[in-house]
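Note that one protein chain is taken out, while the other chains of the complex remain in position.
For clarity, chains are labelled A, B and C in written order, and residue numbers in each chain start from 1.
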Amino acid sequence: MDLNYSTEELAFRDEVRGWLNANLPADLRDKMSEHAHLSKDDLLRWHRILAKKGWVAPAWPEEWGGPGWNVVQRFLFEEECGYAGAPPLVPFGLAMCAPVLLRFGTEAQKKKFLPGIYHGEVFWCQGYSEPGSGSDLASLKTRAVREGDHYVVNGQKIWTTLAHYADWIFCLVRTDSTSAVRQEGISFLLIDMKTPGITVRPLILMDGSHEVNEVFFENVKVPAENLVFEEGKGWTVAKYLLGFERLNTGRVGVSKRELVKLKSFAAKQMRNGRSLMDDVRFRDKVSRVEVELMALELTNLRFLDEMRRTGQPPGADVSMLKIKGTEIQQALTELMVQAVGPMAQPFKAMQGAFDAEAAFTASLMPRYCSTRKTTIYAGSNEIQRNIISKMTLGL
Amino acid sequence: MDLNYSTEELAFRDEVRGWLNANLPADLRDKMSEHAHLSKDDLLRWHRILAKKGWVAPAWPEEWGGPGWNVVQRFLFEEECGYAGAPPLVPFGLAMCAPVLLRFGTEAQKKKFLPGIYHGEVFWCQGYSEPGSGSDLASLKTRAVREGDHYVVNGQKIWTTLAHYADWIFCLVRTDSTSAVRQEGISFLLIDMKTPGITVRPLILMDGSHEVNEVFFENVKVPAENLVFEEGKGWTVAKYLLGFERLNTGRVGVSKRELVKLKSFAAKQMRNGRSLMDDVRFRDKVSRVEVELMALELTNLRFLDEMRRTGQPPGADVSMLKIKGTEIQQALTELMVQAVGPMAQPFKAMQGAFDAEAAFTASLMPRYCSTRKTTIYAGSNEIQRNIISKMTLGL
Amino acid sequence: MDFEYNEEQQLLADSVKRFIEKDYSFEARKKIVASDAGASEAVWSTLAEMGLLALPLPTAHGGFGGGAVDLMGVMDALGAGLLVEPYLPTVMAARAVMLAGNAAQQAALLPAVAEGKKKLAFAQTEAHARYDLDQVQLQAESSGAGWTLNGEKRVVIGAPLADQLIVSARTAQGISLFIVDANAAGVHMQTYRTVDELRAADVQFKGVKLPADALLGQSGAALPIIEAVVDFATALICAEAIGAMRSANDATLEYIKTRKQFGQPIGAFQALQHRMVDMVISWEQARSMACLACVKVDTETNPNERQRLVSAAKIRIADAARHVSQESIQLHGGMGMTEEMKVSHTFRRLSMIVQQFGDADFHLERFASAA
Partner (left out) sequence: MDFEYNEEQQLLADSVKRFIEKDYSFEARKKIVASDAGASEAVWSTLAEMGLLALPLPTAHGGFGGGAVDLMGVMDALGAGLLVEPYLPTVMAARAVMLAGNAAQQAALLPAVAEGKKKLAFAQTEAHARYDLDQVQLQAESSGAGWTLNGEKRVVIGAPLADQLIVSARTAQGISLFIVDANAAGVHMQTYRTVDELRAADVQFKGVKLPADALLGQSGAALPIIEAVVDFATALICAEAIGAMRSANDATLEYIKTRKQFGQPIGAFQALQHRMVDMVISWEQARSMACLACVKVDTETNPNERQRLVSAAKIRIADAARHVSQESIQLHGGMGMTEEMKVSHTFRRLSMIVQQFGDADFHLERFASAA
């Protein structure tokens, strides 16, 4: 038993860490640190820096630009990016559309779409959820009817993250509504967001952010060549993606960074000349989260070790990492709000702007609000428990 | 709004308190305080003292010996008994069989059984649960077949509290197994425990106590006159009892007493010259239980006030009191174990006896174990949540 | 023993509830929040007409002499409606005037408050004081017959809307309270919207000159007054939380009954049922403690015991508000996250109530110390 990375792995980590230190633009790091809004340009700028370095698509095969890393290296890279406070890489193209195309796409589709994804030239979003479908994905209603050499799409998607930035959307649509099994008759379509008939409507979340959208399709004509895999086999595609190797579901690197911030912020909060970190009540809460995070990191590495050993994808274990990881993320934002105390209430300056400190403290409560979504999205934690219950426990 | 008892109610409480002070035998109070085993004689002694005073059956009509108290007085009496550390009044005769007879029994049955219950001459137990039935009472399988002027009973009951002390048992039995609705075809029978064919087998619980039993019936002949209400209508009887006015489901008085004991015990546990009650971590846990108990007392009084106002039985509200009350009881025993720390481990002296202090500390962990049952018995807390979900929330 | 409102309390609670349902719908509130002032003068007039502003004031100055119990049903209804007008700040400041002010000061302010002609704010919190009421750094220097104020108050709810501020400051004698015109020379506000849609400000006092009669009560004698005002307000937000939590619970119950997934309402899933039950139990327990807090700030004459019981209530309300608010969002799924659903606003108000006037940790300390 050896909980440490090998010498080679440590060298790799140091290389990544050193490179991130030198190449992560300070303004982007600061924005991340202040929980500021990231513009499309911010996201793409970081994407392109990584693309230039050849590190933007760690899971891709080398022929399409992947760096040829093993699972541990990929995990390390993702954790280091999280810990460094690098902007997230928007996953819809790199980690969702691309793997689907690599597995199910035609050569023509690969050639057409993969380079644009790799170089950050084409921004993708994901059209899965629909009003009323929630975690019950197979209940989707958006229809695509084949008419000659194209499909005509009608329906609505919801919770479409960054659709307002997107050039393209990949969608699950119903091409056969006669099938008795709901999972059948679903197809996987690639749709250009500039096609007439598409309307994007913002959904403002309670932290005031515009991140998700509703997307409406009204007689949208999609060339038949944009069908991925066979008509009616979209569920197979979607399932492949859901089971796709996810390595850092626990987001340990990000939480480690937030824990460091929490401790240093709380240490500066004084009461009667005593730091909040010397308050047993507060400190114990921080300690329990820290211990939980230590455990999660090891659990994540254990699963990774098993994955490397067996060559099998992690399966329902990922659900566990998602549950614990999101609980930790939420606990950290909540403790930050508790740390700032009565100063947590201000939100938006009515004239002029907050100074830097006030802007930071004003970002804590919205962040707490925003982080509530982590236990809801990407398969709510209730769904994750259902998965473990069924897959791991056989209940 | 007035959270205080009226002058009359306070006078009543003082009367009860004074009387308990003067009449609760010191040896019984000490046994309760040390969580010692209560013998059948202990239980009956206290029963008879109350019977002599005329306070043993607060809910009975005056013609059968009830004191004519209203719901608040009855609540106060139960709470004061709990707070004083009086032995429990075994409910099977007084609070279960008797109300059933008063509502459904014939005059002959009332005359035959009620005086024996009142004076503590006949010890009753309850034959409801069966192996495999648990909280699903209606699944019971014990059969009673009518043959001439008697029933022949075959089957098994489980979790039969104090059956080894009992002279009589009241049972739910199946008299008609052809009915499609499981609740139909059940009858309510009174059975003399001395009848041939009855075997009582102890179930030892993990605290080492013998409190519950299995009771086996093999061709047990029961005179037909011992049927209560109509044949096949036993479920109506059982339901009446389940909905019967229960006032102190939260057992606030008992928990208040245990809280006082916890605080005084913890105050004497020293570490580096500092009392455990000055340890923020421990004290906060005690405070949270104390606050929860304050809230529960008020919630209980609110429901009582509403009951008095509307004349309606409390319904699903009782489930809430049961859930919170048992959670508090468990938390208190757990904190007591935490308070005694490394000394919690000893259980049973192998030769000689523990001294008084060691005997007390050795009783804490068994009590913690034993108290786990409170969230399981009398309708597990899961069943209570189902009841609230269905009855109060309409889910 | 009587846990019901009396007839007058019930009538008032019902009328406020009707007002919220009829005139202060979530849509109406949205417009108010989006307005420049962030609060509605029309609503304020209605509050005055309904007698809500007069209610807690002394009868000698146009009030009805009501206490926290009289306000309980009102706060409950306002909590459910998420009222953004500065009712609580005005009540707090008026209570300070009532407890510490002389007849002239009371006559100058309270009748105008009762009639809805004046709004007030209570300026107490400072940068590094957290929830401690005795941490006052703002300086009031005696200058000639009057006083000069220098320093800063933070997160003064309602300050941008107030005519007068009641300000705690440190004199040579100790902690004191002053009446300050909101537009007095030297008063500077950085105004903002709070997360729960209230208007508030950080207020700087730079050489603010005050007349002698700006001092409320004795110089240096204000701490017990401030403690009484904040305990009173804490009891009121406990009642407000009960209304807000009921609103969140009702919305969640309604949602899980109607929202379908996998072919049935999600409320048919036992895991959600049990969690919904726990939310309701949290609420019932909190409600009991809100009653206790309101009764005790009205009747308990020993400040130490009053503080102990108010802290007990706030511990339970903080825990319940946290539990109910988080679960209501989780059970709503994505919809609960959106600005357009009322429950996301109830979540924010409840999240702030968790901390307002002291979080559970603060009150655990006070509860244990007062025992």
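Observations on the model:
Note that in this section a contact is a pair of C-beta atoms (placed from the backbone, for glycine too) under 8 Å apart; a residue touches a chain by one contact, two chains touch by 3 or more.
All figures in this text were calculated on a predicted structure; none of them were measured in a lab.
When you scan B:Trp159, B:Trp235 or B:Phe303 for touch with the missing chain, the hit is B:Trp159. Only one of B:Ala11, B:Met206, B:Ala356 or B:Met391 touches the absent chain when the whole complex is considered: B:Met206.
One of B:Val145, B:Ile198, B:Ala316 or B:Cys369 touches the chain omitted from the figure, and that residue is B:Cys369.
Panel shows chain B; residues 129, 132-136, 139, 158-159, 203-206, 208, 212, 269-272, 279, 281-282, 337-338, 341-352, 354, 358, 362, 365-366, 368-369, 372-373, 375-377, 380-382, 385 of it touch the chain omitted from the view. Mapped onto chain C, the interface with the missing chain covers residues 269-274. Remark: the residues of chain A touching the chain excluded from display are 1-6, 9, 72, 280, 283-284, 287-288, 290-292, 294-296, 298-299, 301-302, 304-306, 309, 320, 323-324, 382, 385-386, 388-389, 392-395.
What we mean here is this: only the chains that are shown with their structure count from here on.
Most remote chain with respect to chain C, judged by CA-atom centres, is B. Between the CA-based centres of chain B and chain C the separation comes to 44 Å, rounded to the whole angstrom. Annotation: 53 Å between the Cα-based centres of chain A and chain B.
Residue positions 280, 284 of chain B are each in touch with at least two other chains. Chain contacts: chain C has residues 364-365 touching two or more partner chains.
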